[in-house]
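My questions will all concern the structure given below.
All protein chains of the complex are present and in place, except for one that has been dropped.
After this line comes chain A, so read on.
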Amino acid sequence: MGNKQTIFTDEQLDAYQDCTFFTRKEILRLHGRFYELAPNIVPMDYTDDPDVKLPMQLIINMPELVENPFKERIVQSFSEDGEGNLSFNDFVDMFSVMSEMAPRELKAIYAFKIYDFNTDNFICKSDLEKTLNKLTREELEEEEVNLVCEKVIEEADMDGDGKLAFADFENMISKAPDFLSTFHIRI
């Protein structure tokens, strides 16, 4: 990639290294990917921390995300305004949390946000129905969707309020054997 002196200062790269799971090279590569999404808007020189945000449409068309049924939710969960517009900081943050080195607890927090469609900090039945429909592309019948959602709540809800709070979700994820291996994006 380019000469690192012109994109980030050493101080910035150190900060990124401490705050994410990426190395210097990977951060520079990420910057390259961010730049490619919109070469007219994204500056090459990030030394003064410009406040440039890319709209959601550009991000969800990235090859790593385009086939993901939850791409809008992922981008929205990491954006500051909740609308899906990502700055470079958010961009790096997103891929850092989704990388394979992030620990389970951190991923669980963000997974909860992603699956919480109405952002009320509970995964209620309607959130589950939306998740299920996105996963199966709405090819399950309504009765089956109902059954599955009920089963999920039955399995995971510990305090009996009919919806999943973060504690329930985290407890369930800690027992789900596949979570760590499937909940990661390679970039």
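A few remarks follow.
Convention: a residue touches a chain if its C-beta (ideal position, glycine included) is under 8 Å from a C-beta of that chain, and two chains touch if they have at least 3 such contacts; residues count from 1.
Simple rule for what comes next: contacts and distances are computed from a predicted model.
Within the choices "Histidine-containing phosphotransfer protein", "Sorting nexin 1", "DNA polymerase epsilon subunit 3" or "Transmembrane channel-like protein", the name that UniProt assigns to the complex's undisplayed chain is "Transmembrane channel-like protein".
Of A:Leu37, A:Ile60 or A:Ile185, it is A:Ile185 that touches the chain left out of the display. Residue positions on chain A in contact with the hidden chain: 15, 17-21, 23, 25, 63-64, 66-70, 80, 89-90, 92-93, 96, 98, 102-103, 105-106, 109-113, 115, 121, 128, 131-132, 135-137, 139-140, 144, 147-148, 151-152, 155-156, 158-161, 165-167, 169, 172-173, 175-179, 181-186, in rising order.
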